[in-house]
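Removed: one protein chain of the complex. Kept in place: all other protein chains.
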Amino acid sequence: MIRNFFIIAIVAGLAAIFVTLFWNFGDSTTLTPLATHYADKGAAEVGAPNLVTSIVVTYRGFDTLGEVTILFLVASIVSFFLKREKLQKDIELKRETSEIILTASKLLVPIVMVLGVYVFINGHLTPGGGFQGGAIIATAFVLLLMANPDFKINHRIISIVESVSGISFVLVGVFGILLAGGFLDNKVLPLGTFGKIFSAGAIPLIYSFVGLKVGSELSNILSNFQGIQKEEM
Amino acid sequence: MANIILQIAGGIMLLSIVLSTFRFFKAGSLVDRVVAFDVMTVASISLIALISHFAGRTIYIDVAIIYGLLSFLGVIIIARYLEKSL
Amino acid sequence: MEIIKIIGALITLLGSVFLLLGSIGLIRMPDVFTRIQTGTKASTLGTLLSLLGIGIIYFDIAGKIFLLIVFILITNPVSSHMLARAAHYIGVKKADVTVVDELEDFENEKLNNKTKISE
Partner (left out) sequence: MNLIIIIVLSLIMVVMAVTAIIHKKLAVAVIATGVVSLMASVMYLLMAAPDVAMTEAAIGSGLSTIIFFYVLNKIRKAK
């Protein structure tokens, strides 16, 4: 009884807060000074038609570095906890895949890879970027795993790609300190023509590194989940 | 004229999403729900194409491609899970 | 110019009608397998037609639309095939009017062959 009363009181309190918020809500039509600066001068300063990309990569470059680091930590923790130990019995229980999914995966995996590369290289022109492109590349690996359950991703290649792209990402940032305005400044390379692929300075380079790193990390996580492990519970 | 027809088409797509939601709740098994999810995704891809027309920004089609790809993989994963052979 | 737009819009309308038919079939059909069938065939055709209509209206993105159409044409039947296979293997109930089940016959035949070889 008392418990129900408490629940009702909490729900009523939340409803009151929500209703006041809802009535006082209005579209804010004016931009803050920082947003005005981005909207007016962002395209000219960075040279990327997609303003979101220029904010994410250049103005807020440190945040992107932090996100990539968090993903790296997640990948290492997952691979630390999910050690792979094969049990022969479980593998025999698996049903074989059908012809159709094998053919479809042979057809689709190259298309999906190219799509992922397109998404992160064109990050400064179209919506998308390193994280989305990396996720798409990881799904190509999932498709391979689906078609062939015994397929093993080569962990050595993946770790090499991941480390090289991570180091290159930071190195581009350090070059930004030496040659241009600051860490992760994109004016290391010439800005180029507005709206072409090789423009906007170092943004396509940085996004390619981010995309490769995210893609290899996510496929590492997924391949760790895929293995059959000995339970100790 | 063309705009009015496209608006009617958008309304019909929305209706089909709502109808597949009904199937999601009246489902007999998990497979039913997954089929409803699949139909919802496919209808949403068409809806995204229409939205890109209404907003006047054809660049939104990129989102539809990625949407289709990832939902396809989701359905395949669920199917393998149901077969107990993931 | 206006005529082309109207033609594209009408094709999109036709596609949306097919989508609606697919989801009505999803509600009306008696068992899982028929629902998979209607939810895939009708909705694939509907999406293809509506994307085609948009592609006719905006001719400059026809390449992307073509890619999307090919993509849906490959992925949708594959996913429904996987789903139907899974439903068959976990033993979902079929409708009373089901007459033929070729996958079950195929599996039985494979089993028989195996026992023959072992004998």
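Every chain is named by a letter (A, B and C) in the order it is written, and numbering of its residues begins at 1.
Keep in mind that, in the parts below, a residue touches a chain if its C-beta (ideal position, glycine included) is under 8 Å from a C-beta of that chain, and two chains touch if they have at least 3 such contacts.
Note that this is a predicted model, so its numbers are computed, not measured.
Visitor: Among the chains you can see, which ones touch the chain that has been omitted?
Guide: A, B
Visitor: If the hidden chain were put back, which of A:38, A:59, A:131 or A:169 would touch it?
Guide: Candidates A:38, A:59, A:131 or A:169; residue touching the omitted chain: A:131.
Visitor: In the complete complex, which positions of subunit B touch the hidden chain?
Guide: 7, 10-11, 14, 17-18, 21, 24-25, 30, 33-34, 37, 40-41, 44, 47-48, 51, 54-55, 57, 59-60, 62-63, 66-67, 69-71, 73-74, 77-78, 81, 84, 86
Visitor: Quickly run down the residues of subunit A that touch the omitted chain.
Guide: 50, 52-53, 90, 119, 127-129, 131-132, 135-136, 138-139, 142, 218, 221-222, 225-226, 228-229, 231, 233
In this section, only the chains that are shown with their structure count from here on.
Visitor: Mind checking the centre-to-centre distance between subunit A and subunit B? Centres are C-alpha means, answer in whole Å.
Guide: Using C-alpha averages as centres, the distance is 23 Å.
Visitor: Quick one: subunit A and subunit C, Cα centre-to-centre, how many Å?
Guide: Whole-Å distance between the two chain centres: 31.
Visitor: On a C-alpha centroid basis, what's the spacing between subunit B and subunit C, in Å?
Guide: The computed centroid separation for subunit B versus subunit C comes out at 13 Å.
Visitor: Residues touching two or more other chains, restricted to subunit B: which are they?
Guide: Where subunit B meets two or more other chains at a single residue, that happens at 62, 65, 69, 76, 80, 83.
Visitor: At least two partner chains per residue is the criterion; list those residues in subunit C.
Guide: In subunit C, residues 71, 75, 78, 82, 85, 89 touch at least two other chains, as defined above.
Visitor: Going by the contact rule set out above, which residues of subunit C touch subunit B in the complex?
Guide: 2, 5-6, 8-10, 12-13, 15-17, 19-20, 22-24, 26-27, 32, 35-36, 39-40, 43-44, 46-47, 50-51, 54, 57-58, 60-61, 64-65, 67-68, 71-72, 75-76, 78-80, 82-83, 85-87, 89-90, 92-93
Visitor: Which part of subunit B faces subunit A closely enough to touch in the complex?
Guide: Its residues touching subunit A are 59-60, 62-63, 65-66, 69-70, 73, 76-77, 80, 83-86.
Visitor: Where on subunit B is subunit C touching in the complex?
Guide: 1-3, 5-6, 8-10, 12-13, 15-17, 19-20, 22-23, 26, 28-29, 31-32, 34-36, 38-39, 42-43, 45-46, 49-50, 52-53, 58, 61-62, 64-65, 68-69, 72, 75-76, 78-80, 82-83
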